[in-house]
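Of the protein chains in this complex, one is absent; all others appear in place.
As written, the chains take the letters A, B and C, and residue 1 is the first residue of each chain.
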Amino acid sequence: MVHYLPTEPEILILGRTRKKNPLPLFWTASGLEFRTDGSELWFELESDYESMEEWIRIEVDGFCLQRLIVPKGRSRLCAFRGFPKGTRRTVRLLKEVQPMLDERRYLLVHGLECDGKLYPPLPKKCRIEFVGDSLSAGVGLAGAPSLVDAGAAVYGLDGNYALLTAEYFQADFRILAKCGWGAYCSCDNDLVHIMPKYYEQVCGVLTGEHNRELGAFEENDFSGWQPDLVVINLGSNDGFAVDRPAWTDPETGFSQRMVSCPYGGLEEQSALRFEAAVKDFLKKLRRLNPNACLLWAYGMCEHRMSPYLEAAVRDYRKESGDEKADFLLLPATNPLWVGSENHPGKKEHELAAKVLIERVKEYEI
Amino acid sequence: MVHYLPTEPEILILGRTRKKNPLPLFWTASGLEFRTDGSELWFELESDYESMEEWIRIEVDGFCLQRLIVPKGRSRLCAFRGFPKGTRRTVRLLKEVQPMLDERRYLLVHGLECDGKLYPPLPKKCRIEFVGDSLSAGVGLAGAPSLVDAGAAVYGLDGNYALLTAEYFQADFRILAKCGWGAYCSCDNDLVHIMPKYYEQVCGVLTGEHNRELGAFEENDFSGWQPDLVVINLGSNDGFAVDRPAWTDPETGFSQRMVSCPYGGLEEQSALRFEAAVKDFLKKLRRLNPNACLLWAYGMCEHRMSPYLEAAVRDYRKESGDEKADFLLLPATNPLWVGSENHPGKKEHELAAKVLIERVKEYEI
Amino acid sequence: MVHYLPTEPEILILGRTRKKNPLPLFWTASGLEFRTDGSELWFELESDYESMEEWIRIEVDGFCLQRLIVPKGRSRLCAFRGFPKGTRRTVRLLKEVQPMLDERRYLLVHGLECDGKLYPPLPKKCRIEFVGDSLSAGVGLAGAPSLVDAGAAVYGLDGNYALLTAEYFQADFRILAKCGWGAYCSCDNDLVHIMPKYYEQVCGVLTGEHNRELGAFEENDFSGWQPDLVVINLGSNDGFAVDRPAWTDPETGFSQRMVSCPYGGLEEQSALRFEAAVKDFLKKLRRLNPNACLLWAYGMCEHRMSPYLEAAVRDYRKESGDEKADFLLLPATNPLWVGSENHPGKKEHELAAKVLIERVKEYEI
Partner (left out) sequence: MVHYLPTEPEILILGRTRKKNPLPLFWTASGLEFRTDGSELWFELESDYESMEEWIRIEVDGFCLQRLIVPKGRSRLCAFRGFPKGTRRTVRLLKEVQPMLDERRYLLVHGLECDGKLYPPLPKKCRIEFVGDSLSAGVGLAGAPSLVDAGAAVYGLDGNYALLTAEYFQADFRILAKCGWGAYCSCDNDLVHIMPKYYEQVCGVLTGEHNRELGAFEENDFSGWQPDLVVINLGSNDGFAVDRPAWTDPETGFSQRMVSCPYGGLEEQSALRFEAAVKDFLKKLRRLNPNACLLWAYGMCEHRMSPYLEAAVRDYRKESGDEKADFLLLPATNPLWVGSENHPGKKEHELAAKVLIERVKEYEI
C-alpha cells in the first residue's frame, strides 16, 4: 500500500480552497478525483462538529458506492477493496453537505492509501460554477418526504441538477450554495445571508478561528480557475421573503422587508432593490470571470420572481453591453415531486437539468 | 342493420346542445357515447365548412381507432366492422376541434347504423366542466412541432389534460374552450374574446344564421346538467396580452391594454381590472352552478399571472364566503415538451393532469 | 390544384410492387413519401373488400395526423388543408394492415392533388427489409386490450418496432409480414403459410385474379431494391404450433406437427426440421440479397424457440462461411404490456426496437 497526499499531481481537487495539505472541504461537492489501478483504496479523513455532522459520498466509475456520515476525529475509511488489480477506475470523493454555522465543524482529507498507481482523471471539457441556495445545495434530495427539519442528512448530491449538468458536459464544476440565502436578501429578509457578499472569498460564509486557519476567508484564486459558465440559481429566497416578517439590522436599526402588492406581484421598491442587487452581482461576476457565460437560472420552486429577474438581466445586458449574460426559467416543481424538507426531489432536478443542458448547449462552451 | 337516432335513451350526449336530432356538435369533445354488442357500426354525419374543416375521433373501449377529417356534405363513416358479435363495447365519437369563426362550418350527427343493440355507457361517477383557452382546446396535441399556423389539424384530444382528468374520475365532461381567449381580455387585448361573456349560452362564441338555427345561441340548460366541478383554465392569454399592442373598441373608441411595469410584473390598473374580471366570473359560475367546486387551474404555459389569479381567488373567497372556490398552479411547460403550434405537448398535459387529479381527489366529488 | 401521379420522380414508393400507376399497396407499411410546399393535399384512392377493410395512416413531418378506414370505391381523401403555403413538409401515406385472404380486397393510389410543388423526401441513409409475422405486421398495436378477434382494426403502425428502427436509421424500409405464419410451419402446423415460400414474389401470399393483374404474384425486382439489412422476425408461430393439433396435407395426406418433449423443449425431429428450414431461408435470403446483413431477430412474445434458432444461425454461419448472418434475442413481452389481440403492445415494441437498434448500430450499415 502506498500513501498519497492530496497534492499529488494526478489528483484533481474539486471545489474552492487555497490550502491543499491537508485538504479542507468547504462547499457542497468539494472533494477530489483521480483514477487508480489499485485493488484497494482507503481515505484518511479528519472531521469534527458540534451540531452538524459531515457526510460524504464515494463514487467509482460514476456510481455512488458509499454515502455515509464521517466519524469524528481522524479516521481511515475504506473506499473499496477486492477489486481486480490493473483496471483503471475513476474515483471521486465528494462532500454531500453545505458549509454550516457550526464553528467546530470541518472536514479534512489527509491523503489516501492504495495498492496501485494514481492517474489523472479523464480530461474535463470545461468548467462550470454554480452559485445558488438550497436547490443547488441539494436540500431535499436525501431522505423521505417525511423528513423535515432534519439537519445535515437531507443534503444530497444524488440527482442534483448541478451534478447532472456537469456530468453531461464532462465539466470540472463547483457549487457555492447556502440554504435560505438570496441575491438581495435571505428568506428572512436580512441583507447578510446573501451569496454576492461572499463570492470573492474561498468560503466566506463560514465563521470562526479554525475556518480562518483553513483558509476559508482568503480571497479565491480566480486566476487559477476561470469558469466557462457561471450558473446563478438565486432569487427563490428573495421571493419567499415576502411571506416572512421584516428584518432589522441589529447595528443600524435599519429595517427591511420584501413586500407584495395586495393585488399580487412585487411592490415597486422591493422590485427595484432586488433588480439592483441582481445587476450588481452580474457586474461582480463579470469582473471576476471576464470570459464566462453568465446564466441566471431560476424557477425550480416556483416562478414568483421570474418577471423581475428577467427584467434585471435584460437591463443589465442593455446597460453593460454584455452579451454573454442570459436568463433561463427552470421548470417549477409540483406537489408530486416533493423530496425531503418540502424541497424539490429528483424528478424536478432531472427535468431542470435537461432544460438547463439544452440551453447551455447553445453556448458551445 | 338497425338505424338509431342520437335521441335513443341509451346514448349519452356529450357537450352542450339543446337540439338533439340531428345532433349538432359545437365544442371540443362534444359527441356521443354508448355501448353496443354489434359487429359493425356506421355513423351518419353531415358537415360543411368554408375555411376550417371538422375533425373527429372514434374510440372503442377507450382506444382511439380513427381520427380523420369529416368529409363535406352528408357521409356515412364506418366506425368498425368485423368485430365479434355479442361483446359489449364502449363507443365514443368526439369532435376534435373547437368552434371556429367560419359561419358555413357545422357538424351534425344524424344517427348510426349497427347490427347489434345499444346499451347505456358505463355509469359516470361525476360531471366536470372545463372552461379554458387553447390549452383546454388541445392546441398542440396534434401535429409535429414543425406544424405552425396550421388551422384545424393541430387540435387534438389525444393526451388532453381534460380528457385524462375526466377519465380518471370516470366523469361525464365538457370542454368550453377557445384558443386565444381570456378571462378579462384576449391575447390581443380585446374585451370581446373572453369566455365569461358567453358562458350562459350553448355556444355563443359562434356567429351566423345557421348556428342560430342549430341552437348555438340559446341559453344553456343549467338545470339539466350540473357539474360537480368546474375547472377554469383561463388567464394565460390575459398574460400574453402584455406583449401585444393595445386594442381599440371600434364602436366606442375605448382603448385598452394589459401593461407591465418596467421592472417586471403587472402594472396596478391592469392587475385590478384582471382581478375584477376573475371575481366576476367566479360569481357567475357560482350562480349558475350552485353546488359545484370551482377550481381555477392555471399555469401550463408559464406563471406570469399566478400572483394576480391567486389574489383574485383568495379575495373572492373572503368577500363571498364561498369555500368551494380554489386555485391551483399547474406545472409550466418547458422547451423540451413543445408540441405543434408552439403549444405544450403531451408530456405537459400528462403532468398537468396528474397534478390536477391530485388536487381534485381532495374534494371527494 | 395540380394533379400528380404516383410515378412522379419526386415520390418515393414504399413497399414491394412492380406496377406504379395506379399504385397497388400490398404489404403493411406500403405507401408513398414525398415533400410538398402546398397548403392543401388530397389523395385519390380506390379500394374494395369483402370481409377485411383497408386502413391507412397519413403522416405529416412524422406525426400521424389521420388513421382511418378507406371507403369502398374511388375516393378523394383530404390529407390536410389550411397549412401555410411555402413550407416544405414530409408527407407519408402508409397502409396499416397486412395482405389478407379476401380476394376482392385491394387498395390503389391513383394520385394526389396539391396546390404546391413536390420535392423528393429527405435522403434515406439505408434500406431495411423486415420479414415477419403478426409482430412485424403490428397486430396488437391498435385497439384496447379488450379487442380480440377484431379483424383489420387491430393492425397498426403506431409504435411498430420496424417503423421505430427504420426511423432511427433514416431507412427506406419494407415489411413483409403475415399474422400466424412461420419459418418452417405456421401456428397451425401447416407447411403452406410460411414466409420463405413467397419471398421471391411481390406479394405471393395473396390469391385471386385481380391480385394477379395488380402484379402481386410477379417476381420481386431484387436488383431494383437491395436491402442493407434484412431483419427476419420469424419462429414465434413455429413455436406456438406445439400447442396446436397436427396438420394434414389435403393433397398428399402427409401429416405433421411440431412436438415437444414431455419434460420440456422441442423433440429432436421437430427441432431438426425447423433448423433446416431456417438455414434454407438464410441461404435464399443470401442468394437474393448478396451484400445485406441478415439478422434473425426473435423473441418478442416468448423465447421457446431461441435455442433452436440460435443453433440454426450458428450452424448456417459455420457451414456457409457467411459472416454477415446474426442472431438477436429480442426482449419477451410480459402481461403488463399486452395490447389488443393478446399481442405485445407499444412498450414491448419500443423496447424491442431499442435492443434491435443497439445491435444494428454495430453493423455500420
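For the reader, a short list of remarks on this structure follows.
In the analysis below, contacts are C-beta pairs under 8 Å (C-beta built on N, C-alpha and C of every residue); 3 or more make two chains touch, one makes a residue touch a chain.
Bear in mind that the values here come from a model prediction, so they are computed numbers and not experimental data.
Across the entire complex, contacts from the unshown chain go to A, C.
Among the residues A:2, A:78, A:122 or A:246, only A:78 touches the chain that is left out of the figure.
The residue touching the chain not shown here, chosen from C:200, C:302 or C:322, is C:302.
Shown as candidates are A:32, A:128 or A:142; the residue that touches the absent chain is A:142. In the full complex, the hidden chain is touched by subunit C at residues 260-266, 268, 271-272, 275, 302-304, 306-312, 329, 331-336, 351, 354-355, 358. In the full complex, subunit A touches the omitted chain through residues 51-53, 60-63, 65-69, 71, 77-78, 80-84, 87, 89, 142-144, 146-153, 340.
Criterion: only the chains that are shown with their structure count from here on.
Distances between chain centres, each the mean of the C-alpha atoms, put A farthest from subunit B.
Centre-to-centre separation between subunit A and subunit B, using Cα means, comes to 45 Å. Look at where the CA atoms of subunit B average out and do the same for subunit C: the two points lie 39 Å apart.
Averaged Cα coordinates give subunit A a centre that lies 53 Å from the centre of subunit C.
Across the assembly, subunit C contributes no residue in contact with two or more other chains.
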